[in-house]
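Before I ask anything, let me first share the structure, which is written out below as structure tokens.
Removed: one protein chain of the complex. Kept in place: all other protein chains.
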Amino acid sequence: MNAYKFLRPDGSGVFTGFRWPLPGRVPGAWVRADLDPCHSGIHACAPQHLPLWIGHALYEVELDGEVVDDAMKLVASRGRLLRRIEGWDEQAYADYTRMCADRAHELARGRGLQNWDAVIEPSVPEGGALLGFVAARIAEEVDGETGYHRERAGQTEWLRDRLQLSS
Amino acid sequence: MSHSPLHISCQDVVELVTDYVEQALPAEEAAVFEQHLNFCDGCVWYVDQVRKTIDVVGELRTEDVPVETKVKLLTAFRDWRRE
Partner (left out) sequence: MKRYSPCEGTVNCATIAASDAALLERLRAGDEAAFEQLVESYYGMMLSVAQSYVKTRAVAEEVLQDAWLGVIQGLNRFQGRSSLKTWIISIVINIAKTRGAREARTVPFTALAPAGEEAAVEPERFRGAGDAFPGHWWAYPSNWNERPDEVILGRETLQAVTEAIEQLPEAQRVVIAMRDVAGCSPEEVCETLELSEGNQRVLLHRARSRVRASLERHLDVA
């Protein structure tokens, strides 16, 4: 199945530092990991996981073998990078951050949560991952867990549209 | 399996950091932990401080055995063999 994966700008894993074989005209080489849902495995995102792992470089990956969906991410035994999603560039990242900040203001002001509203703009320089969380966290403050999930779903839709993701 | 929270706070991170670096967190909790690191530079730096602390403490180890000590110990070993 195909999925997505955020990497650092140099193509290494955000938490592992693992150097992924990058795709060129052809996909990158397959990477194997022993499927162990506890610790190792190839981590990737279905579209609904993307807002949780916002990073600077986005790739489409092909996963193979057993794939486990553990609610926050997909874990597979084998994977390779198919292509970089070129649409996810500096501009898209900045637009996403702005969209999340605006949503956060809307939610906070709608309920008169001034102290929450005050933390939004100072967080903007830290980027989209934080702002996406801030918006969802304020939605949770307003509507509980449902609000949090609804906001994350909205972020997923924004990314899906902007990047024209098929799966 | 316990229900993992949607998210954790920085104050939780500083208490879970040892379980995280020791790879003792259950998978779902490790995911929530890393999801926090993904958006929080402060906690990324905190985890890094902990890793650096481990490195600095590791520098305290002496590898060299003083020559006199080694000679003394070898003599003791030789004596024991003769007994």
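Think of it as A and B in the order they're written, each chain with its own count starting at 1.
One rule holds in what follows: a contact is a pair of C-beta atoms (placed from the backbone, for glycine too) under 8 Å apart; a residue touches a chain by one contact, two chains touch by 3 or more.
For clarity, every value in this text was computed on a predicted model and none was experimentally measured.
Asker: Taking the full complex into account, find the residue in A:92, A:119 or A:142 that is in contact with the omitted chain.
Answerer: A:119
Asker: Mind pulling the subunit A residues that touch the left-out chain?
Answerer: 113, 115-116, 118-119, 137
Asker: On subunit B, where is the contact patch with the chain that was removed from view?
Answerer: Touch set of subunit B with respect to the missing chain: 9-12, 14-15, 17-19, 22-24, 40-43, 45-46, 48-50, 52-66, 69-70, 72-74, 76-78, 80-81.
Just so we're on the same page, only the chains that are shown with their structure count from here on.
Asker: Need the CA-centroid distance for the pair subunit A / subunit B, whole Å please.
Answerer: Each chain's C-alpha centroid was found; their separation is 29 Å.
Asker: Under the touch definition given earlier, write down the residues of subunit A that touch subunit B in their complex.
Answerer: Residues of subunit A touching subunit B: 14-15, 37-39, 52-55, 70-73, 126-127, 129-130, 132-133, 137, 140, 145, 148.
Asker: Quick check: in the complex, which residue numbers of subunit B touch subunit A?
Answerer: Within the complex, subunit B contacts subunit A at residues 6-7, 23, 26-28, 30-32, 34-35, 37-41.
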